[in-house]
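Okay, handing you the structure first.
Here the complex is missing a single protein chain, while all its other protein chains stay put.
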Amino acid sequence: MRRADELKNLANLDFERFERAGKPEAVFAEGKSVEDLVKIVKRFIEEGKSTLVTRLSREQIEALKSFEEVKINERGRIAIVGKPVSAKAGKVAILTAGTSDIPVAEEAAVTAEFLGLEVLRFYDVGVAGLHRIVEPVKRIREENVDSAIVVAGMEGALPSVIAGLVDVPVIAVPTSVGYGVNLGGITTLFAMLQSCSSGVAVVNIDNGFGAAVFAALISRVKRKAAGED
Amino acid sequence: MRRADELKNLANLDFERFERAGKPEAVFAEGKSVEDLVKIVKRFIEEGKSTLVTRLSREQIEALKSFEEVKINERGRIAIVGKPVSAKAGKVAILTAGTSDIPVAEEAAVTAEFLGLEVLRFYDVGVAGLHRIVEPVKRIREENVDSAIVVAGMEGALPSVIAGLVDVPVIAVPTSVGYGVNLGGITTLFAMLQSCSSGVAVVNIDNGFGAAVFAALISRVKRKAAGED
Amino acid sequence: MRRADELKNLANLDFERFERAGKPEAVFAEGKSVEDLVKIVKRFIEEGKSTLVTRLSREQIEALKSFEEVKINERGRIAIVGKPVSAKAGKVAILTAGTSDIPVAEEAAVTAEFLGLEVLRFYDVGVAGLHRIVEPVKRIREENVDSAIVVAGMEGALPSVIAGLVDVPVIAVPTSVGYGVNLGGITTLFAMLQSCSSGVAVVNIDNGFGAAVFAALISRVKRKAAGED
Amino acid sequence: MRRADELKNLANLDFERFERAGKPEAVFAEGKSVEDLVKIVKRFIEEGKSTLVTRLSREQIEALKSFEEVKINERGRIAIVGKPVSAKAGKVAILTAGTSDIPVAEEAAVTAEFLGLEVLRFYDVGVAGLHRIVEPVKRIREENVDSAIVVAGMEGALPSVIAGLVDVPVIAVPTSVGYGVNLGGITTLFAMLQSCSSGVAVVNIDNGFGAAVFAALISRVKRKAAGED
Amino acid sequence: MRRADELKNLANLDFERFERAGKPEAVFAEGKSVEDLVKIVKRFIEEGKSTLVTRLSREQIEALKSFEEVKINERGRIAIVGKPVSAKAGKVAILTAGTSDIPVAEEAAVTAEFLGLEVLRFYDVGVAGLHRIVEPVKRIREENVDSAIVVAGMEGALPSVIAGLVDVPVIAVPTSVGYGVNLGGITTLFAMLQSCSSGVAVVNIDNGFGAAVFAALISRVKRKAAGED
Amino acid sequence: MRRADELKNLANLDFERFERAGKPEAVFAEGKSVEDLVKIVKRFIEEGKSTLVTRLSREQIEALKSFEEVKINERGRIAIVGKPVSAKAGKVAILTAGTSDIPVAEEAAVTAEFLGLEVLRFYDVGVAGLHRIVEPVKRIREENVDSAIVVAGMEGALPSVIAGLVDVPVIAVPTSVGYGVNLGGITTLFAMLQSCSSGVAVVNIDNGFGAAVFAALISRVKRKAAGED
Amino acid sequence: MRRADELKNLANLDFERFERAGKPEAVFAEGKSVEDLVKIVKRFIEEGKSTLVTRLSREQIEALKSFEEVKINERGRIAIVGKPVSAKAGKVAILTAGTSDIPVAEEAAVTAEFLGLEVLRFYDVGVAGLHRIVEPVKRIREENVDSAIVVAGMEGALPSVIAGLVDVPVIAVPTSVGYGVNLGGITTLFAMLQSCSSGVAVVNIDNGFGAAVFAALISRVKRKAAGED
Partner (left out) sequence: MRRADELKNLANLDFERFERAGKPEAVFAEGKSVEDLVKIVKRFIEEGKSTLVTRLSREQIEALKSFEEVKINERGRIAIVGKPVSAKAGKVAILTAGTSDIPVAEEAAVTAEFLGLEVLRFYDVGVAGLHRIVEPVKRIREENVDSAIVVAGMEGALPSVIAGLVDVPVIAVPTSVGYGVNLGGITTLFAMLQSCSSGVAVVNIDNGFGAAVFAALISRVKRKAAGED
């Protein structure tokens, strides 16, 4: 009965330690009614637990404004309920190719801050004007950044260019910004996966939240090594 | 009977003048048997007419080597039968992102030369190492180039970057170089059409021939203005 | 440190000369709030700078009507803020296959005029009634046109037919006009890229703006040759 | 038990009359072994029945050459076993856009002749050179043709143009001729379905056989009216 | 100057005869403003000309109700302006697989009647209950129908089944009825093109109008043979 | 530590009972070298264990012929190593639309027999000739069949038609038989999922093995109820 | 006249017995007007017949609330008109991966109960937290469940995991829950069809109704064996 024994071993693993680690509780607001969302948020507040609420609609944002425990970032359509998880978790640079990519970048930024990361924002630095990437590349190199989140729509070329100039992992986030052959971001996604620079990995279209969680896990590697986690 | 009259006008247009202009006769070799191809080439030679033969297979190339009127470019899988059309038609820069894109670039180069264009080649200057684009950009700016053909596979970012740095029309040629989500070049094509730089137009995947014909038509605009054509 | 030196060379290129050239500043209105758009337009007016505003919604158009410095083309959903860039830049023919393609054609026409091109409009001349193409073909041949922008939806056959009859570069613009297998214009785009006539290059679906910028760059080739630019 | 009664009615329909009508027995050779194919053909010969064999490979063609009852059209990769069905069934015009479309057209032509149709062939009359369509259009109008089969690859524009000039039903056959965005003929198929001319219906990619059967059914309508069928 | 001569011949063809034949003038209402549509319809009425108006919205239908010269079919979202073209042109059967396919079938039926065809309607006879097809098959066989238009969504199996039981051409119309993998009707379209019965040709998704025009052209073949057209 | 407890419960489940049940060990031969495959088969023989080997190539079949413990079905490209699992497990009908679907059907049939099912084969009973389905429908109704596996390529209509006439679960298997818009079986798959008859579920393209395993699990439900399993 | 005889046999089959069996009458509400829907429901009530109404909109639900014979499940957007078909038909487990999948699961659950199945619900037990699947797996094994319906969106991994742990047929229902590359559920559907566990069959996206009908047919196999049906 080898299989059963192995499953027992799995059962004996310390799940609690894992639960302290890295991945935040989060509420995906899209598709939820305002009433349901308010109910969920209230429960978190009553239990004194923290959480992120992502993909808020205009209407949901208005409904959450009355809670003083809720801090809303309207551009990123994201809210923090309660207190951020920790401080001093590491440092991440967040870049966008255009201004339309900023909402996704802000979702990433708020998530990263919630997870204790310091965030360096460099927005609207796309490849059509190469001079704009000088500053972010310099800062990434000089300021001990652990990883870079690069948010881009359209032809999605920015992650390739950045990964060719820095030596940290680049997490690429395709956005659904574009028209015609954009296909809701799939063209951008595929272009990023085709990157001729190595050192790039990709998350789902518009998934700023997932990119930031991944960045926080990278920074944790460092902290674990330093015995801080 | 208004329609008939209009069609008569069309019929009266001078087709001969048009036939002298811009677009070369060409033979698409792919899918033709060696015997059929040899027969076609012989007819051109006998009639003293020039033509291009594109998309040659290894076997077809061997068969054409015996003709002294045929000049073969093996890398570009293209041959010139007879004499090039003219000299001094203008100047075009041809760039590739990687080395695998060179066959398509050579198809373009030979076609352009056949049509009388001077060709500046800049190969393997992709965006993963930005320092490589300095030289071609400088030369395009300083040497009175009429247009640039930019050949790229993978994420297809090079045309965007080049178009952001030069002031001539950029003709982008997606190649089927890549794997996984490349989809035989469609990802590259779509990324190029999504270019956030304006001043880029695109031809079919691997269509170096078409890009060069288009470049020659651009250069003709100049020559017509100068009364040379 | 070869790479660094090469990048220094790039840095020394004269960007100012480039900025005078060919490519207009433009604001993509789609997805912007009316308030944000008005703010942006006001800044251009205050700084005395010219720009194009593309993809205007009905509501945005109403908001811009109060500005006397703004000239709106409602059909093309495009506005000029300030004065056009220059006069006498060249000549372009703009053709559409059907009446539904006219908004995209007007976006191209206004952009071209903004960039100093003279525009010849030939609308609703699709291939289902061939007698309709006589007039535009004749005019393109006789009036020293530098390039032709051909706007079509549905099966996208017009660029092929026109390119077979004229000797200037044909810039094809697929539109999202159609239903069923149209796939938002992708069928039209692919059909155009498959054109059996050479001398055709393609821009993104519905991208009248991009086609006109490309046409202006073609006309600049002529003017540079004539020492006018 | 209404349903059962209705099915009995269906059962009482005269199937034999139907079996005499319009649709030929046919063997699809693709994927069959040479031995299996020879066995099948022999059985038809022994039973004195006629049939068509379509999509023959080079190897299969060689194997069938020894049978004197089999008449092979190598270009169309199709063979007739036994005698054609009838004579004087009607008249069909078959057009191709390019030379590469001819094998599919020949499959249609042989099938049509097998079904008793007179065939008018007009090959290589694509839209890149409009003057080439004059002759076929004139003949279709003057010679009492019942329908036109238009075979095209690439951008598939020929059926639209022809349907705009003739008053018989146009059966469009997309071919898998093309490269890049051709997608094995799907682009051509979709472009044909998008035709801005009415009077066009479409069959599967490369399906010359199906187009000819459909044409024969159209001609039968006429013969039935004349009491000939 | 062979080409010019040939085009002259084309110009000399009798276009007027063609214009009397088969293909109706039609207005595609989708995307047109109510005001524009009313203006167009008024012009037809004033000039005493007949036309079809297809793809009417609820709002457009209300606006057209005030005209007594306009006869509206609300289910088919189609209107006849003026008098039908002719009587006694032939006979067509129109079948649908489900009740949701009826609007497209009615578009076909009204168009067919406008073109002088007698229409036999058989609705909701899909393959999930085979006993339902007995009646239409019997009537098609017995009543001298020239062609059958088969309208179906979902798996699109009805045209195959019908074509296996009747001896007239089957014009298949895929509809966008379905969900999940329906892909807006493309699955249905592809299934119909894959039909294992010969004698089926297909028009664009939801294109009832095109199917009816095609059916009218088939019936004209008969009338021409009888010297009636 | 609720989670750990729950996982312990999972671990305590009786895996052995499960291993006796329903799902056979199987070797997917595609892509394996002949040597590797022979090694794997030998191990099964030595250990006296039974297994299925699916998707055999011509070459692999030849190599396995020397083993007397291996029983090969060449048409289904499948082999049984050792003895079938059991007898008297239930009854399944297997139908195909065409003859080209038979290899996939045979893969299902051999798998079903290996799992102890009695198999009723009805091949080449597609919807183009409805009279062919009478026999299989009658037998399914009269002979206490537990489920029906319906294998079809092309338009995939057979499962819909069968499910409309029988009262057992229909397991549809799309095959990659077809051309043009078949898309390697995806069109067939989608058409089957769109079935307007309820009572149909689908497995992956060409997955005869999976369909038979599913059928065996259905028959086990009966045997469990009867206390036989 | 063999064919006719065979069809007569089909006609003689006992349709009435079939009509008592397995497959419920159902009304697909999507796209129907409130008035039409109310009319249909009234007719069922007047005739004393039972039916299911699926895919109800918010507005349609309000309209049906006034009927006391109608029992509405708002979450599943489904209503029962009249009395369920029978009791004691069998037992099915219904699992969902997330909370967003519950509406589809409820459509399945209500349909199953209408068909006389006992339903075990296990919601929100997705693979991101494996400890959650312990309870449902245990219950499925211990409680004599006939089949399991597994409803999942996103990566659709739950059916594979469950099928690896239980010995009953798993009916997988992909949902359109997800974003970015979800493609309206097609990614989930394809992932499920690729399942590396055997014993899984799939229905259309969001088709809870179809899954439950299939489950009821499986349970009928058992009852037929026991002579109960």
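Letters A, B, C, D, E, F and G mark the chains in the order given here, with residues in each chain numbered from 1 onward.
Here is the rule we go by: contacts are C-beta pairs under 8 Å (C-beta built on N, C-alpha and C of every residue); 3 or more make two chains touch, one makes a residue touch a chain.
The structure displayed is predicted, hence computed values, not measured ones.
Peer 1: Would you indicate which residue among G:111, G:147 or G:188 is in contact with the undisplayed chain?
Peer 2: Hidden-chain contact among the options goes to G:188.
Peer 1: From the list A:39, A:65, A:88 or A:224, pick the residue that touches the absent chain.
Peer 2: The one listed residue touching the chain not shown is A:224.
Peer 1: Residue by residue, what part of chain G touches the chain that was omitted?
Peer 2: Contacting residues on chain G, toward the hidden partner: 97-98, 126-130, 154-157, 160-161, 163-165, 178, 180-183, 187-197.
Peer 1: Which residues does chain A use to touch the chain missing from this display?
Peer 2: Answer for chain A: residues 2-4, 6-7, 9-10, 13, 18, 21-23, 26, 129-135, 137-138, 141, 144, 146-147, 165-169, 171, 189, 193-194, 197-205, 209-211, 213-214, 217-226 touch the chain left out.
Peer 1: On chain F, where is the contact patch with the chain that was removed from view?
Peer 2: 15, 30-31, 174, 176, 184-186, 189, 204-207
Following the convention adopted for this analysis, only the chains that are shown with their structure count from here on.
Peer 1: More C-beta contacts across C-D or across E-G?
Peer 2: Comparing C-D with E-G, the pair joined by more C-beta contacts is C-D.
Peer 1: With chain centres defined as mean CA positions, report which chain is farthest from chain A.
Peer 2: It is D whose centre lies farthest from that of chain A.
Peer 1: Between chain A and chain G, what is the gap in Å from one C-alpha centre to the other?
Peer 2: 37
Peer 1: In whole angstrom, how far does the Cα centroid of chain B sit from the Cα centroid of chain C?
Peer 2: Averaging C-alpha atoms per chain gives centres 23 Å apart.
Peer 1: Multi-chain contacts in chain F: which residues touch at least two other chains?
Peer 2: 3-4, 6-7, 10, 13, 129-131, 165, 180-181, 189, 193-194
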